[in-house]
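This report refers to the structure that appears directly beneath it.
All protein chains but one are shown at their positions in the complex.
First chain written, first letter: the chains are A and B, and each begins at residue 1.
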Amino acid sequence: MAVSRRHPLTVLALGFVAVIWGFPTLWVLYATFASPRGGFTLGNLAEAFASAPFAQYAVNTVLIVGGLLIMQTIFGALVGFVLARYDFPGKSLITGLFLLQIVVPVYAILIQEYEIVQGLHMLNTKTGIMLPYLVSGIAVLSFRQAFRAVPRELEEAARLDGYDTIGVFLRVYLPRAVPAALAFAVISVTYHWTDFLWPLIVTNTASARPIVVGLAMVAEASESGLQWNLLAAATAIVIIPVLVVFASGTRRILSAFASTFDW
Amino acid sequence: MSTTVVSEAEPEPQPGGPAQPAPRRRRPFTVLGPYAVLALPAALVVGFVAIPIVQTAVRSFDLLGVRGQVTGFGGLSNYRALFSQPLFLISLKNTLVYAAASVVLCVVVAWLLAQLLSARFGASRPLLVSVFSPTVMPMIAAANIWLYFLAPRIGLFGQLLGAIGVHGSNLLGEPGSALGVLVALFVWKFAPYFALFIMAGLQAIPQSVREALRTEDPTGRYAFRRVVLPMLAPMLAFVTTMALLYSVETIDSVYVLTQGGPNNGTSLVMYYLYQLGFNYFSWGPAAALSALLMASLSTLSGLSLIGLERRAFHWQ
Partner (left out) sequence: MRSKSMRSVLAAVGAFALLAAGCGGAAAPASTGASGSTGSTSGSASSSAQAGSKTVAFDFDYPVGVSGPLATIMTNLVNQFNSTHPGIKVTPVFAGSYQQTLAKVETGIQAGNPPPVAVLNHTAVFDLLHLQAIQPLDSIVQQGDFYPAMLKPEVQGHYWSVPFQRSTVVLYYNKTLFQKAGLDPSHGPTTLSQLVSDAQTIQQKTGVTGIEIPSDGTVYWEFQPFAIDQGSNLAGNNGTTTYFNSPAVEKGLQFWMDLSHKYKVEPAGILPWNTVPNDFEAEKTAMIVHSSGSLASILQNSKFQVGASFMPKGTATDVTNLGGGDFYLMKGISPSVQTAAITFIKWMTAPDQAASWSMQTGYIAVSPADYKVPAMVAYTKKYPQALVAPAQLQYAEPELSTYQLNQVQDIFDSAVQSVLDGQSPIKTALDKAQQQAQAVLAPYKT
């Protein structure tokens, strides 16, 4: 573990690592902005934007990912609170139900999920994409863990001050779950905006299609072969925003990943 | 809406509240409240997880028509049809090879990365951004980048090889090397992510233990085997099962890079399920494969949770 900071081998290894993981992405960004005649160009980017409704894909993605985050957080906080602080008959059964949601990934029951969404006439809608994900077991367990760590005395004190359950929940518990909520937000957003197969089979058209599915279609074979400059530019459109966000909050985002399963 | 539910059974806050004993005040909530709060989320999980699980199992024994409708009871006929498809057996074999290689390499590389980076974790942002950029981007984008990189002749990879005298490299054009590319992409995408968990595990080793080890066992060999490894074992078990789960779920990279080819050499089970269901409309075998995948994926993720439990996980 005690790798020396200055050891030349370490520096070499770090350089190697940076090149292996960073270079392909840099190359695609370079290909996007480098004009074939030399110099800088926005032409590829403009062409990619014109080739598919990326703006609409992006809006769809924001609505889907944002909507899911809100719903998962609300459900997660409420259920987590109840499971952390109340005893009632059937509690372990219900806890097991939310664990089941973690244990059985959507991919494992894909075709049935598809048939349910089809039965609800929600194919090709953003709601249809969101439905199977509305409740997140990971959110429930994260909040439960955060709420458990809140000292009972704080709750008692608040009750003595005249707060009812909802007041205690809002004033005492929720503020102390903010770090867990933020960590969960990173996980949820990363998972859902990169999700591919489920939105692929649910969506038919640009009205509901998220950006990752739109991006995959650019890479598809076509009559006249692939337009490689478009492929690079479309990929750049998708990754530049996330790289900017990541670069500005690198450490916080990384520690959120590491605490994903810190229940 | 749900927040009002919480207050549902709660009596009006009384101005002179403190006089009333707390347990009595909370009782109505304990009787009804939890169920009212849990009803909707639990119903959603029942509707979108529990029922589909049962349906997936049941449907695999039904006879299915051309439009996917149930036409009768078929017993094991769907499973028989599935196992008689040569492509299924090929996909199964591909998936085994792919998953084994991916998981082993991924865990080893993640371990090395964790060693290398834990010394530098607070240090260089460009390094962290470059190593973890694959973690935050979608697999589709990562696969596009690799497609661009590996395109025969015009891709940079081919040009670099050409510069050192190796011509005609076409990694995606041959079944073995195409599967190798998928493995490499998986490791590239997920090893840094798993390294984060291993780093967290390393950091959880108390400072005092580390210092004691450094003085008493400078070579680190004994310490590694007897102290570090046992402390990290549950975390490694968790990372391994997660990697296995992710590798069996792989479809994005296949969709972009190879579409299962060449010569079905990269057809993985998840991709094959997609093909059966949404390209071949071959609902019977698809239903059987769904049930098998459900069983294996759920087992894997259940195992990874048990790995977590051994670390610090509380059921109740």
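Keep in mind that, in the parts below, a contact is a pair of C-beta atoms (placed from the backbone, for glycine too) under 8 Å apart; a residue touches a chain by one contact, two chains touch by 3 or more.
All figures in this text were calculated on a predicted structure; none of them were measured in a lab.
Considering the full assembly, B:P152 is the residue among B:G75, B:P126, B:P152 or B:P206 that touches the omitted chain.
When you scan A:I20, A:I70 or A:L120 for touch with the missing chain, the hit is A:L120. For subunit B, the residues touching the chain absent from view are 1, 4-5, 7-8, 36, 39-40, 43-44, 46-48, 51-52, 54-55, 65-70, 86-87, 151-154, 168, 170, 172-175, 259-264, 275, 278-282.
With the whole complex as reference, residues 47, 50-52, 112, 115-116, 118-125, 204-206, 217-218, 220-228, 230 of subunit A touch the missing chain.
In the analysis below, only the chains that are shown with their structure count from here on.
Subunit A and subunit B have centres, each the mean of its CA atoms, that are 14 Å apart.
Interface residues of subunit A facing subunit B in the complex, by the touch rule stated above, are 1-5, 10, 13-14, 17-18, 20-22, 24-25, 27-28, 31, 74-75, 78-79, 81-82, 86-88, 91-92, 94-95, 97-105, 107-116, 131-132, 134-135, 137, 140, 156, 159-160, 162-167, 169-170, 190, 193-194, 196-197, 200-201, 212-213, 215-216, 218-219, 228, 231-232, 234-235, 238-239, 242-243, 246-247, 250-251, 253-254, 257-259, 261, 263. Against subunit A, the residues of subunit B that register as touching in their complex are 2-3, 5-7, 10-11, 13, 15, 17-18, 22, 25-26, 29-31, 33-35, 37-38, 40-42, 44-53, 55-56, 59, 68, 113, 115-116, 118-120, 122, 125-141, 143-149, 151, 154, 156, 188, 192-193, 196-197, 199-200, 202, 210, 214, 220, 228, 238, 245, 249, 251-252, 255-256, 270, 273-274, 277-278, 286-287, 290, 293-294, 297-298, 301-302, 305, 308, 312-316.
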